[in-house]
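Every protein chain but one is kept in place in this view of the complex.
Per-chain residue numbering starts at 1, and chain names A, B, C, D and E are given in the order in which the chains are listed.
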Amino acid sequence: MEYGLLVMGAPYTSQAPHSALRFAQAVIAQGHRLAGVFFYHEGVHNASSLMTPPQDELNLRDAWVELHHLHNVALDVCIAAALRRGLLSEAEAQRHGKTSFNLEAPFELTGLGQLLTLQKRCDRLITFA
Amino acid sequence: MEYGLLVMGAPYTSQAPHSALRFAQAVIAQGHRLAGVFFYHEGVHNASSLMTPPQDELNLRDAWVELHHLHNVALDVCIAAALRRGLLSEAEAQRHGKTSFNLEAPFELTGLGQLLTLQKRCDRLITFA
Amino acid sequence: MTDSENLLVIIRHAPYSSNLLREGLDAALVAAAFGQPVDLLFLGQGIMALLKEQGSGAPGQKASLPTMDMLEMYDIENLWTSEASLAAIGVPSAALRDNVRLLEPEAMSAFMQQYSHILNF
Amino acid sequence: MTDSENLLVIIRHAPYSSNLLREGLDAALVAAAFGQPVDLLFLGQGIMALLKEQGSGAPGQKASLPTMDMLEMYDIENLWTSEASLAAIGVPSAALRDNVRLLEPEAMSAFMQQYSHILNF
Amino acid sequence: MLHILTKAPGSDAAQQMQQAVGCEDAVLLIEEGVQAALKPHWEGWQDYHSRIYLLAEDVSASGLGEMVDAHVFPTVDMNGFVSLTEHHLQTVTWY
Partner (left out) sequence: MLHILTKAPGSDAAQQMQQAVGCEDAVLLIEEGVQAALKPHWEGWQDYHSRIYLLAEDVSASGLGEMVDAHVFPTVDMNGFVSLTEHHLQTVTWY
């Protein structure tokens, strides 16, 4: 089957990203295809390339990136939710006159339409929030 | 009297920063001194210089900065809580090998000891979370 | 473009407490803009968005009333809530906007089964 | 350095749900390191941190047990909870760590009044 | 002691606060806490009747003005909030 995930919880605020990551790994291990993860609401913080946890704690961003590289999972981040919360790609940073940015590939800023497309395209959309 | 505030809610996740800001303005308007605001837990996101809300919405970071400039209110951010959540000053970014940063003066990264000092020094410490 | 796959968006958080109400409504508006039939179900704290008087907006915070008013423009006309949720939060049905419809407790499960997709905010 | 201004840290959130438990304990540890007398009160979901069996840690998440064990090293020996909170969450007192003390409902207000400072997480 | 409640009257935070309110303490309801106006039978209204207040700005933002007027619940504005914190040595926020 083809799966999609909707992640709406931030690291250190919610257990949701941890649950989502373990679920993602189990989905793939059982031979399903994980098409993409859509990060919305506070979930956008998962994409922060400035996240610097202590060394004995899991870096969730790195774990999502690994999932992308190993299994070609799309990592889409809602652009409106991200901008409000201070998550900017290099292009968005330039557009808004900022010299720094904290969101890079393989995370992609995209519109909410992408979430609805993911929901329609996949056999299952599971929410972690 | 001398007041201190502890802010533990993030913009767009919690109403706490809005309540805190309005309380801060009222405290000062009534002739009290607001010594400082300590940002802890999710409250660290208030300091993000990459926060880019739509133009018809209040930019909370800018409002805190204005409070600092007009009334000399210290804006201290817990360094451990900030690093975990991806809020880095230029110095911390360098130390951790990152090329971008998103926390600047007048916000200051500091230890939790600063919160306890603020609590002891002030006549009142009010929490918004 | 229209679409036979209908969507139910469930709203369970209050206007100012977090951005979940706002971001849930945004998802409904985008789906409607894509031509997908969308209904809204308000439960728990979400019911606070249905109050007639609601919407003046806390100072410095964006009011949700404009977004609520946009729903009709996008042909999202079915706003539902549940009698049980209404009773639990203590809101009298007379305080609600005019176009809100009530679900009886026994009807809830069958109601949700009607939709191809559900998003729960 | 010691200090006569004592501090009560109230913990009301469960170990893995958010970082509030962890960040509350950190505040207690720092105060203790500064020589301030610190007591801890666990209410509601915070009681989950007091379970004896607790602490194996969800895969990939840091367990809170090590931090709980550090409390004693910093002379934070008084861990309190309330009978009412314990009953509400359904935890039998036999499941708690050994050094936890119970407050009766009538005692809570007077208990809190004893402290010069309170931080509520 | 001043207790600030930011969550609805049925919440865990409200229950924890209710355990802690002493007979000299005051209670201020802000943010979601103003939903207590929808619950005239909430214990808080009985237990602390002369020392419980709703934050007026949050009442009107929530659209609860009529309910508050109907039951004549006492409100304070932001300046009243500040005064309450002046008059109580300690403030504890339940969220």
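Criterion: a residue touches a chain if its C-beta (ideal position, glycine included) is under 8 Å from a C-beta of that chain, and two chains touch if they have at least 3 such contacts.
Predicted model, so just to flag it, every value in this text is computed and none were measured.
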Omitted-chain contact residue, chosen from A:T13, A:S89 or A:T127: A:T127
Selected residue (touches chain absent from view) among A:A16, A:V37, A:A81 or A:L115: A:A16
Residues of chain D (touch criterion as defined above) contacting the omitted chain: 14-17, 45, 48, 51-59, 61, 88-91, 95
Residues of chain C (touch criterion as defined above) contacting the omitted chain: 10, 12, 43-45, 82, 84-85, 88, 105, 108-110, 112-113, 117-118, 120
Chain A, residues in touch with the chain not shown (by the definition above): 1, 3, 8-9, 15-16, 19, 22-23, 25-27, 29-30, 32, 124-129
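Here is the rule we use: only the chains that are shown with their structure count from here on.
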Chains touching both chain D and chain E: B
Interface residue overlap between copies chain A and chain B, same or different (over half shared): same
Which two chains share the largest set of C-beta contact pairs: A-B
Per-residue overlap in chain A, given as positions that touch at least 2 other chains: 12-13, 57, 80-81, 84
Junction residues of chain D - those touching two or more other chains: 19, 117, 120
Pairs of chains satisfying the touch condition: A-B, A-C, A-D, B-C, B-D, B-E, C-E, D-E
